[in-house]
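Just dropping this structure here.
The block that comes next holds chain A.
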Amino acid sequence: MDKDIKSIEVRDLVKKFGDFTAVNDISFHVFKGEIFGFLGANGAGKTTAMRILCGQSHPTSGEGSVAGFSIVNEQEKIKKHIGYMSQKFSLYPDLKVWENIELFGGIYGLSDKQIAEKTESMLKALDMEKAKDMYVSDIPLGWKQKLAFSIAMVHDPEIVFLDEPTGGVDPVTRRSFWELIYKAASTGVTVFVTTHYMDEAEYCDRVSVMVDGRIEALGSPAELKGRYEAKDMDEVFTKIAGRR
Partner candidate 1 sequence: MWKYLLKKEFKQLLRDPGMPRIVMVFPLLIIFVFPFAANMEVRNIKLAVVDNDRSDQSQLLTEKCASSGYFELLDLASSPEEAQRLMDKGGTDAILTINSGFAQYLKTGTDKSDPLPVGIKVNTVNGTRGNIGAQYLNACVSGFLASASGIPAASGGQFEIHETYMYNQHLDYKAFMIPALIVIAVTMMCGFRPALNIVSEKERGTIEQINVTPVRKTTFIVCKMVPYVAVAFFMVFSCLLLSWIVFGYVCKGSLLDIAVFTLAHILAIASFGLLVSNFSDNTQQAMFVIWFFSMVFMLMSGILTPIESMPGWAQDITLVNPLRYFAHAMRAIVLKGCTFADTWPDLAWLLGLGAVTTTCAVASYKKTN
Partner candidate 2 sequence: MKEIFAFIQKAFRHIFRDRRTTLIVLVMPIVQIILFGFAISTEVHNAVVDVVGDPGDPVVRNIIDRIDNNKYLSIGEFHNSPSEAEVRIRKGKAKAFLCFESDFDKKFSSQGKAVIQIVSDGSDPNSAQIVMNYIKGVLQSSQVEFSERMFGVGTTSMRPNVQLMYNPAMNSSYNFVPGVMGLILMLICSMMTAVSIVEEKEMGTMELVLVSPVKPFWIILSKLIPYLFLSLINFVSVLLLAHYVMEVPIRGSLTLLSFSALIFVGSSLGLGLLVSVISKTQQTAMLLCGMGLTMPTMLLSGIIFPCESMPVALQVLSDFIPAKWFIIIVKKIMIQGVGLQEIAKELTVLSGMAVFLLWVSVKNFKTRL
């Protein structure tokens, strides 16, 4: 983690849909190389906030920057410098594994040579060399998950956003997935992850908890457990979110 550089900075961010305020004046920052857990109940405004950070949505008011680019008017530039992995591990099921890698590599401007190199190293690292020619619809869920993550990183972005990346996957696979995340963070990639699994919150450097559009708590797991006199993040969460 590099505390001198802020990969993500958000100040007084508000997002309204008509009368409904989804994101109600939040402010926080994320350091480079940090693993930041963005927690909250369903409907708390997590997804909306994340979409703004990814350049997919315009803030109603407030400002911020991602990878040094403004979230208000430099959205296309943001997209070039981030990686994203969605809940549904959106790879194309009717394309082969290597074809998916090639597609996203090409989209992010990698040359054919770079794509070939990346493909080789990625598959080796994931131990998926044999699956190179398989259709994504045919590979097991755990592999899809890891592949989606790797592809999100294919262009070596500064920040990678993970939206509930471990949904529907068994605990062992989840564990090994987080090893991938650690590895990425150790190379200086900032990881911004949302999750429902509170045990995963423990793996983060810092977490924030959103309730009804506001950030009710922000700090490292240790700090939060102390503050709320809880033995694990599960209890922390219940205490914060359950208050309403």
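Observations on the structure shown:
The rule we apply is simple: a contact is a pair of C-beta atoms (placed from the backbone, for glycine too) under 8 Å apart; a residue touches a chain by one contact, two chains touch by 3 or more; residues count from 1.
These made the cut because all candidates are chains of the complex that A comes from, given by their letters.
Just so it is clear, the structure is predicted and the values come from calculations on it, not from any experiment.
The candidate touching chain A in this complex, chosen from 1 or 2, is 1. Put simply, chain A touches candidate 1 in their complex at residues 54-58, 75-76, 79-80, 82, 84, 86-88, 90-95, 99, 102-109, 161.
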